[in-house]
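Every protein chain except one is present and positioned as in the full complex.
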Amino acid sequence: MSFSAFLFYVLAVILLASAVRVVSARQPVHAALSLVLAFFTMAALWITLGAEFLGLALVVIYVGAVMVLFLFVLMMLDVRQTDQSPRWRLHLVPALVVGAVMLAEIVLLIVNGTRTKTESLETSASMENTRELGELLFEDYLYSLELVAVLLLVGMIAAIVLTHRQSRFAKRQEPAEQNAVRRDDRLRIVSMQAETETEDDTVHSSEKREH
Amino acid sequence: MPGLEPTLTHYLLLAAALLVISLVGIIANRRNVLVLLMAVELVLLSANLNFVAFSAYYNDLSGQVMAMFVLATVAVESAVGLALLILLFRRRGNIAIQTLDVMKG
Amino acid sequence: MTMMLALIPLLPLFAALFAGFFGRRVPRHWSHWVCCAAVGISFILSAVVLYKVVVLGFTEINVTLYTWLDLGSTKLTIGFLVDPLSALMMVVVTLVSFLVHVYTIGYMKDDPGYARFFSYIAFFTFSMLMLVMSDNFLQMFFGWEGVGLASYLLIGFWHTRPSATKAGMKAFLMNRVGDFGFIVGIGLLFATLGTLNFGEIFARVDELQGLNVSLWPGLEWSLLTVACIGLFVGAMGKSAQVPLHTWLPDSMEGPTPISALIHAATMVTAGIFMVARMSPVFEGSDTALSLMIIVGATTAISMAVLGLVQNDIKRVVAYSTLSQLGYMTVALGASAYSAAIFHLMTHAFFKALLFLAAGSVIIALHHEQDLRKMGGLRKLMPITYVTSLIGAWALVGLPPFSGFFSKEPIIEAARFATVTGHTYAYWALTLGVFLTACYTFRMIFLAFHGAPRYGASSHGSHKASHKEHHEAPKESPKVVTIPLIVLAVCSVFAGILFITPMLFGDYFGTSIYGNYVAHDAMARLYANWQGVLHYLLHAFQTLPFWLALAGIATAWYFTLSAPTAADRLVKTLGAAYGVLKHHFYIDAFYERVIVRGTHSAASWFVRGGERFWSEGVLVQGTTRLVQWGAQSLRYLQTGYLYHYAFAMVLGLLVLMTWWGIKK
Partner (left out) sequence: MNVPVLSLLIWLPIIAGVAVLAVRNVDGGRPSRWLANAAAWAAFFIAVYVLCRFQSTSAAMQFSERVMWIPYFGIEYSLGIDGLSVLFIGMNALITLLVIAAQKAGSKGSYLSALLITSGLTYGAFSARDAVLFYIFFEAMLIPMYLVIGVFGGAQRKYATTKFFLYTLFGSLFMLLALFYLYGVSQTFSLQAWHHLPLSLYMQLILFGAFFMAFAVKTPMWPLHAWAPDAYAEAPTGAAIMLASTKIGAYGFLRLLLPIVPDAAQVLAPWMIGLSLLAVIYFGFVALAQTDLKRLIAYSSIAHMGLVTLGFFLFDAVALKGAVLLMVSNGLVVAALFFCADSLEKRLGSYRLTDCGGIVKAMPWLATLLVFFAMANIGLPGTSGFVGEFLVILGAVGYQLGVGLLAATVVVVGAAYTLWMVRRVVFGPVTHSSVSAITDLGMRERLLLSVLAAVMLGFGLWPQPLLGMADASITQLLAHMALSKL
């Protein structure tokens, strides 16, 4: 067993363990921290596969930004952990069964798959990885990249719009409404009878009302 | 049966295990939406592992490019998801999944 | 020739259209002038045709007017077949119709629906002529239904009376029951021979011999028998044979002229005419002949019995019509078609006469029809009396009146007939003579003899409203009496003059076909035939003559000599009298069982079929099923995220499994 193999197994075990911890931790904070560990481990795995840039990006973006966001939210919301319901195990059993069957099937598919090759993967990382990636990204996949950028922008706007609260106390002008104003909105001319109501009229109208 | 040296198969199996763990987490999770989002992160992470592994296997960087796009998408997903989570919390005071049943027929 | 033949039915049609559309806008008398003139010309033309047929020897004139429908395999045409049979019928129909038209001028004088009435009877004449002149079943059916429609409209002429509209409807429906058989009979002949033309059917009728038809898979009958029974059912409806007879007494709700024209002289004999016309077909089926002879005899005797207990003058005549139609049907069954037609002709004259005379009495008594409120009219209405008496003698069959010459051969034919049931028919008819004499003279005696009873009722509480009854009844105007006299003359002489050519000569030629070997009644009659005079003298030795005299004597005893005896007899008979009074409960049976049964079946169909099954089960049931399904599926939508996730994963799993298995 070579070192790289050893490294793979160690990292795999850590990855799976942290993943299990993510989904099973009682405290969401623990789950989030486990997820951080899982990201780290995954970054390491990628680096062993020669994807240094991607691994580092994962660490920087996810561990540095996304997970921090998660933790912020977690703290901001002050989620009080309700206890696991007593039927937790009841739910778990079908989930585990389905999971097990699924895993078995995937394993079978992969092991019997035509693409299964026994030679070890090319792990000779060259220093050119980042450059090559950049070239690919900005030449062949330029439009896709632009699209992803737009997607990020849209996601950002969406998050802001969704969470942004209008302050009740802020005073601001609405130029559109100001421009759209019409005369009728401001001035209402009411046509009224001249106020010369006599005695007879009063009697008359009261009679009418009775009818 | 694969040998001990890590091959493509090993990576794929690892990704599958990760996927199944996170799926089980999604199904069995009754606590809060936040953990659900984290499990979804794990699902996409396992997908990314496949991309990178295939990229190495075929010696083609396109797989890594795809992984990068997925990362970006996941980032957007978590941002919007968290925003929704905040809205949900504001409206209901908690984020427990069991209380989310407005879609009940 | 074609033109002339076409004019015969079309003139009354145009008159009917004129009276119908313009009758209310033009002066009243225009209607009757136009109609009488049209029918009169028709009569003259018919007489010319008869003359040509009889004297000039055009034995068969067959003209086609136009092709009604071309079915490819055959052409259904509208045309005329004029042979001695139809020529005779044309003359009888137009003559009686013309006299009734004239009579109507007097009878319906004050009716608000004067023009409408003329329109209807002219239309009736048109339809009846189409019927008798037709050369194919299609046109015959047209006339057949046309006269039915006219009858329906005329019975319900006084449409504000519920009983009149009901009687009209009853007549129509009973006739439709007959038509049901008629149309099936026509259908069978058409299905086998592929034509509706009489000539072609007669020419190929031998092909039908021995053919069977399966009524239902497995049940086979002789085709000819089924077809003949079908046709005869049609005749039963139209000619009011038991058990489809109940509409005819009820049809007396209509004005009297139409009772004379339609329900005595012409329309009701259409069935007889049709069977005679179809004689080549009927000769092929002994079963059908046997059925006819039995049905006819039953009608003759049972209706005569009922005639005894009627108090309405028109109903007495109506039951006598039914009975006489039974005689004709027996003649048909005995294969003595010429005798049937001969009786049809004489009956048309004396029965129309009796009806018109009854109508004359009714006008004189201001629409009083109850015999118990008549009496003693002999002196006041001499013409009516004498003509009635002639009609009654003719009806009873006293020599030398026409009824004798036509009825006697029928009774003889029944005796000589060979088909099953002829003995029964012979005795029924013989006894029928006695009964006929009884009820006819009971009517004559009650109406014209004895003390007047019409004034008695007016002394009651209805004094003011019956004021006009105080005026003594007087003889009807000339428009009424002249038709009576003409018909009386016909009733006297028609028999003695025409018996030789019609029964024993070759008047009918080939227009009536009898299988004189198998059914030799006519042949045996002919063997005994020794001339009119001998026949007359021979009459005094026969049973029917003495029975008729006995009948008259009985009637005299019970009405004039000892009126109380009748009441005693009624008391003695008790229950049997009740049965007669209720017309053997046949009407009640139809009313209670058939009509109510139909109604309850209909409402059951509505409740069970429409409301429960169609609306309840099919429509609402489907709705409920969908609702129930939706309700059930609702529970799948728990609203819990993890359930949806689980379902998705499960779906993924299934998909993977499927892929795995496929691999």
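So that you can tell them apart, the chains are marked A, B and C in the order they are listed, and the count of residues begins at 1 in each.
Everything that follows uses one rule, which is that contacts are C-beta pairs under 8 Å (C-beta built on N, C-alpha and C of every residue); 3 or more make two chains touch, one makes a residue touch a chain.
Everything numeric here is computed off the predicted structure, so don't read it as measured data.
Participant: What shown chains come into contact with the chain that's not displayed?
Facilitator: C
Participant: Which residue from C:506, C:567, C:591 or C:610 sits in contact with the chain not drawn here?
Facilitator: C:610
Participant: In the full complex, which of C:187, C:400, C:450 or C:660 touches the chain missing from this view?
Facilitator: C:187
Participant: Check each of C:7, C:173 or C:586 against the chain that is not shown and name the one that touches it.
Facilitator: C:173
Participant: Of C:70, C:567 or C:591, which sits in contact with the chain we cannot see?
Facilitator: If we include the chain that is not displayed, C:70 is the one touching it.
Participant: Mind pulling the subunit C residues that touch the left-out chain?
Facilitator: 66-73, 138, 141-142, 144-146, 149, 152-153, 156, 159-160, 162, 165-166, 169, 172-173, 176-177, 179-180, 183-184, 186-188, 190-191, 213-217, 226, 598-599, 601-603, 605-606, 609-610, 613-615, 618-619
FYI, only the chains that are shown with their structure count from here on.
Participant: Just say which it is for the chain contacts: an open line, a closed ring, a star, complete, or other.
Facilitator: complete
Participant: Could you find the two chains linked by the most C-beta contact pairs?
Facilitator: A-B
Participant: Determine the centre-to-centre distance between subunit A and subunit C, using the mean Cα coordinates as centres, and give it in whole Å.
Facilitator: 95
Participant: Between subunit A and subunit B, what distance separates the C-alpha centroids? Give it in angstrom.
Facilitator: Whole-Å distance between the two chain centres: 11.
Participant: In subunit B, which residues are in touch with two or more of the other chains?
Facilitator: If we look for residues of subunit B contacting two or more partner chains, we find 23, 26-30, 98.
Participant: Enumerate the residues of subunit C that touch no fewer than two other chains.
Facilitator: 642, 646, 649
Participant: Subunit C touches which residues of subunit B in the complex?
Facilitator: It is residues 23, 26-30, 36, 97-98, 100-105 of subunit B that touch subunit C.
Participant: Which subunit B residues qualify as touching subunit A in the complex?
Facilitator: My answer: residues 1-14, 16-32, 34-35, 37-39, 41-42, 45, 48-49, 52-53, 55-57, 59, 61-62, 64-65, 67-69, 71-80, 82-87, 89, 94-96, 98.
Participant: Quick one: which bits of subunit C touch subunit B in the complex? Just the residue numbers, please.
Facilitator: Subunit C residues touching subunit B: 633-642, 645-646, 649.
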